[in-house]
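Every protein chain of the complex appears in place save one, which is left out.
Chain IDs A and B follow the sequence of writing; residue 1 opens each chain.
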Amino acid sequence: MSAETVHTIIDDLGALLLFTMILIVAAGQIYRAIYAVAAQSLFIAVAGAVLATATGNVDLWVIAGITLIVKAMVLPWVLHHVVQRMNIRREVEPVIPVGATLALAVLIVVVSFQLSASLGSVRQAITGNALPVGIALTLTGVLAMATQKTALTQMVGLFASENGIFFTAMSVTQGMPLIIEIGVILDVILAALVMAIMVLRVRSTVDADIADLDRLRG
Amino acid sequence: MSETLLWVLPVVPAVTALLMLTTHDRRILSAIDVCGSAVLLALTLVLAREVASGGPRAIGLLRIDDLGLIFLLLVAFLTLAVSIYTVGWLKQALAVGNMKSELLRSYFALVHAFVATMVVTVLADNLGVLWIAMEGTTITSAVLIGYHGHQHGLEAAWKYIIVTTIGISFGLFGTVVIYAAAAAAGLHGGAGALSWSAIMKVAPTLDPGIVRIGFIFVMVGYGTKAGLAPMHLWLPDAHSQAPTPVSALLSGVLIKCALLGIIRFQTIAAAACGPAFPAGVLLVFGLISVVVATPFILAQHDIKRLLGYHSVEHVGIVALGLGFGGRIGTYAALLHVVNHGITKALAFFAAGKAIARYGSRDMRVIRGLLSVAPIGGTLLMLAALSLAGVPPFSIFVSELLVLRAGIGQGHWVAIAIFLAMVVIIFAGLLHHVGSMVFGEPAAAVSREPETWSPLLGMMLLAAIMILLGLTIPASFDGLLRRATEIVR
Partner (left out) sequence: MTGDRPLVLVLLEMALLVLLGPLVTGAIQKMKARLQCRQGAGVLQPYRDLIKLLRKGTVQADTASGFFRSIPVLVLAATVAAGALVPVVRVGPPAFPLGDALMLLGLLALARFLTAIGALDAGGAFGGMGASREMTIAPLVEPVLMMVVFSTALTAGTTELGALAAHRGTSWIVAWHAADFLGFAAMLVLLPAETGRIPVDNPDTHLELTMLHEGMLIEHSGPGLGCMMLATHMRQIVTLGLVAALFFPALPADSAGATGLLLGAGAFAVKILVLALYLALVESSYAKLRLFRVPQYLGVGFACALTALALRIL
């Protein structure tokens, strides 16, 4: 594949990632948010495979595979499992209107592109639009976490944020070192498991959403 | 020899953690705990001697230099103090029912896993490993914070894991961005391009624009973990809800490890885009932290939350010292890291004993500590005086040096704000602690004699605190000076 083609494909995947991100932010039901984040991880795995073919970097194949299995399958499954165990209300509860959140998300996208447009020389180091898309995904993930007050949506926002970082990391010309990527993914899994346990624990003791607890103040 | 030590060091607490899983007996667990910590400290001291004579050592992804050594010593030393304190604390906590004996071994295992991740954080040369270990500390300590298993603990743990994980993802993003800059500057060879020492060699050639973005992301990320305002939201909750020994580790060591991460990136940023940029960012975060912490300290009734907010203030002071920069500012910041770590651990220990005695964290309930527990009361008073910045304790020295650095650089506005806040906090803290230590205790308060092991742990810390206030030993001074040269 020529560098130009890879460039285009990464840009396109970036657009698809932004689309899934918008779906996550606007998701009215927790299941949809989970499916959207799974789709997002799938696109990231595809990006990894494309970059692996283009650069001949074997590490990237491994990373793409791990991303596919862990982030596109296992983590959504864990979330799904928790949702079923909790038997929660299906609708998510936004703190501010979804319209406002969407507007903020778009603002974030614009600002990220503006920010990285000011960096000329980065273009060689990171393929295509991966840097602005990564920044936008990371920040929008935080936005999703801040504007939704259920533990599960916060976890989804967290995974989306991590996805943004992964996307950028993959697209750095040489790719991240394999050992580091594996360590990062391991951390993400562990964090997800610990969070899932906490959510279930609180649900079983006080029948409330852990993110809704607000006794600690001042 | 010393290269081997580098990878043995994190293995020691890891093995200790595994050993914990073999038994249920409280005495044996405590014995393993103290032994493991002692071995860690002993090996650290050996390594310190090697580095002092032979300079930095590196093996694979790990590396130790004088800068890391300061933090490593702090980790090892406080771990031992915590272990000693835990012996007596645990007996009492079990009696009250705060801890459950069937869960003890996993508690100890997690504490040592937590220590192991922190040791890796300090030793990491590879910025990726630094991040992984940092996230590792989040996971292990999150479980520990919610260890009491009640609703508040879990709430604090959730807040902690969510806020710090999201924060630390920013740190990873910053790391990736700086890696991209290094790759663009022609640094080849996989893991090598993420190595701090390798990046430092090419740092002046990095693209300033992208390093700026990366540094801001890192600052937000590791700053969250370090408890800098306005990312400090998790800190008071986590510190107040965690078991006391864990609070001491969180406040004394963990946030300092995050500071080390910030310092590592600061050196890269300073080399790439001039020292003014990272210094400016650090100054802003430092000032915000000092200012934000003040009203919460004054209005606080929960003693552990008070200490938590106090950590925010002191991390702010360290950031100010780094921001003022220069030889004196950096020296002061590193000294303050050590001083605050030791003093804050002591304060948490003393507060923990007082809380156990009165059965409440409310400072309005704790009265007349001096008459029911003379030694504990004195130690709490000493710790509070030191935290407030009274001479001749160690924090006074480092705060004075920070001030001196600021005057040297002519940051008058920052100094004015800093001084005003320190004076207000001084008054507030003494008011709080004075009313706890003096006065008449309620009749119902237990007057049983103080146990030896917590006292021993606290005395150890108090001795160092006073020693560092009176004089800085030549070997330690040399270490600080060499570390200052690395950062500058």
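Here, contacts are C-beta pairs under 8 Å (C-beta built on N, C-alpha and C of every residue); 3 or more make two chains touch, one makes a residue touch a chain.
None of the values given here were measured: they were computed from a predicted structure.
Within the full complex, the chain left out of the display is in contact with A.
Note that of A:G14, A:G48, A:P76 or A:G134, the residue touching the chain absent from this view is A:G14.
Note that of A:V109, A:I126, A:L152 or A:V202, the residue touching the chain absent from this view is A:V109.
By the touch rule set out above, subunit A reaches the unshown chain at residues 8, 11-12, 14-16, 18-19, 22-23, 25-26, 28, 98-99, 102-103, 105-106, 109-110, 113-114, 117, 129, 132.
FYI, only the chains that are shown with their structure count from here on.
Between the Cα centres of subunit A and subunit B there is a gap of 30 Å. The part of subunit B that touches subunit A in the complex is made up of residues 61, 126, 128-129, 131-132, 135-136, 138-139, 142-143, 146, 149, 151-152, 154-159, 161-162, 165-166, 169-170, 172-173, 176-177, 179-181, 183-184, 188, 190-191, 193-194, 207, 209-210, 213, 236-237, 240-241, 296, 299-300, 305.
The touching residues of subunit A, when paired with subunit B in their complex, are 59, 115, 118-119, 121-122, 124-126, 131, 134-135, 138, 141-142, 145, 151, 154, 157-158, 161-162, 164-165, 168-169, 172-174, 176-180, 183-184, 186-187, 190-191, 194-195, 198-199, 201-202, 205-206, 210-211, 213-216, 218.
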